[in-house]
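Here the complex is missing a single protein chain, while all its other protein chains stay put.
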Amino acid sequence: MKFAIAVFGAPYSSQASLSALHFAQAVTLAKHELYRVFFYHDGVLNGNNLMVPPQDELNLQNAWVEFAATSKSELVVCIASALRRGMLNAEETRRYEKTASSLDPAFIISGLGQLIDAGLQADRLVTFN
Amino acid sequence: MKFAIAVFGAPYSSQASLSALHFAQAVTLAKHELYRVFFYHDGVLNGNNLMVPPQDELNLQNAWVEFAATSKSELVVCIASALRRGMLNAEETRRYEKTASSLDPAFIISGLGQLIDAGLQADRLVTFN
Amino acid sequence: MAMKKFLFVQTQPPHGSINGQEGLDAVLMGSAFTECAVLFLDDGIYQILSDQQTGPLNSKDYSVTYLALADYGVNNIYCCQTHLNERSLSTKDLILPVQALPEASIRRLFDEYDVILSF
Amino acid sequence: MAMKKFLFVQTQPPHGSINGQEGLDAVLMGSAFTECAVLFLDDGIYQILSDQQTGPLNSKDYSVTYLALADYGVNNIYCCQTHLNERSLSTKDLILPVQALPEASIRRLFDEYDVILSF
Amino acid sequence: MLLHTINQSPFSNFSLKSCEKFSAVGDAVVFLENGVYALVHPNLHLLIQADLNVFALQADILARGLQHSCPDTVKIISYPQFVELCVQYPKQKAW
Partner (left out) sequence: MLLHTINQSPFSNFSLKSCEKFSAVGDAVVFLENGVYALVHPNLHLLIQADLNVFALQADILARGLQHSCPDTVKIISYPQFVELCVQYPKQKAW
């Protein structure tokens, strides 16, 4: 079966990200297809590759990147949510003439249409808010 | 009278930041001293100088920087909260060998002791959570 | 296979967080792809309360964007009559026409749509 | 002037957000400067419920850090008896000794401290 | 004397009830952000009956379109008046 996941919460401040990660791992473990993980709202902060959590805590950004690498799943952040929250990739950094980029390259910046597309294409869209 | 302000909420996702800004402006307008604005929890995200909100919306990071410049108030972000959320200045970026920094230089990274100090030194500590 | 229909559920009041505004963005985007409807539950109904004056707060009055829903082909807009009553509101207090449903009909609405997104 | 006394109020349950953990960090820091007390209200009391097993969730069991409060000189630790009752809990279910106060005493506690920080 | 601040809607949160329970005669309450929905909530009268001084921020009321629903028992204030209240009431409890 084809799954998609939407993540709306910030790492640490909300548990949404951790729950979604566990769920995503279970989806691929069960040999289902994970069509896309879409990060919206504060969920886009999961892509911040500057985070330095304490040594004894999970680095959620790293965990997502590792998950995507092994599962071949797509990590997409909403561009409007990302811009508002200062999560830029190299291209957006140039476009808006900012000083740096903080979005890990494993996360793709795209439009909100990718959330709708996930709902249309996947058999199941599961939200972690 | 000597005021201090604590901000616990992220810009946009929470109204805490906007309320605190209005309050801070009113404090200085009334000729009170604003000893410190301390950003804790998701409040540290107010210092993100990569944010690109839509043109018709307030840029809260810019607004804080402008406020600090005109009021000579100190903007302090908690280091532990900031590290966990990937809000690094140039020094922390070097220390943790990260690729970039996203904390505006108008925000000072310091310890949580500065929140306690604000409560001790100021006549009033007002929290926006 | 027929196109899936989306139901967007707004549950948060305006201005206290960006939730409602980003939820509305999702509705507008969805309407470009497929049939969409909006359901206002709980404090979500306050997003379309008339006469929001956001100047002094320096917030954005995105409630007016709801007026564009019809142009986007979004004509099914619902709320819960009980939630209106609890807030001493009637549909006349709202900036756009909304069908107020009894509680029992809300669950049936969930059945009519294929994807439910809550904000 | 005597040193100001701080009251830290924990209101959120553990693991659902970082609030409790960052609140506890603030208590520990505060204790290095001045006299501090902790009050658990509402779901905050769940932060010190015994036997939290966080391995499967891959979350951090910071509840054990509360055991260090005495070493930091924080000996005044309170909760609301009504909030315990509502959750069918008693102080025996908690990992550290806590004074359960009747509702009427909580407001007096606010009077005893000079700065109140809520998490 | 305590200055209670409430920034969440009483329709979705128990702050208003907690505040009423843990307040004393003469305390002040300031409603801000989503807290201003308390002005149209049936439990508002509990605070009035408890002899609290009840205030609400005008900018938040206007932004939410509640300006036609403000009861006389609540004083509408500006941010400068909020600051002045913080001067009068030495301690804040943020609910």
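Points to keep in mind about this one:
Which chain is which? They are A, B, C, D and E, in the order written, and residues in each are numbered from 1.
Here, a residue touches a chain if its C-beta (ideal position, glycine included) is under 8 Å from a C-beta of that chain, and two chains touch if they have at least 3 such contacts.
Because the structure is predicted, anything quoted here is derived from the model rather than measured.
Among the chains on display, the ones the left-out chain touches in the entire complex are A, C, D, E. For subunit E, the residues touching the absent chain in the complete assembly are 12-14. Take subunit C: the residues that touch the chain left off the picture are 9, 41-42, 103, 106-107, 110-111, 114-116, 118. Although one chain is not displayed, subunit D still touches it through residues 13-16, 42-43, 46, 49-57, 59, 61, 86-88.
Operating definition for what follows: only the chains that are shown with their structure count from here on.
Note on connectivity: the fewest steps through touching chains from subunit A to subunit B is 1.
If you average the CA atoms of subunit D and of subunit E, the two centres end up 26 Å from each other. Residues of subunit E found to touch two or more other chains are 7, 33-34, 59, 92, 94. Across the assembly, subunit C contributes 15-16, 18-19, 57, 59 as residues in contact with two or more other chains.
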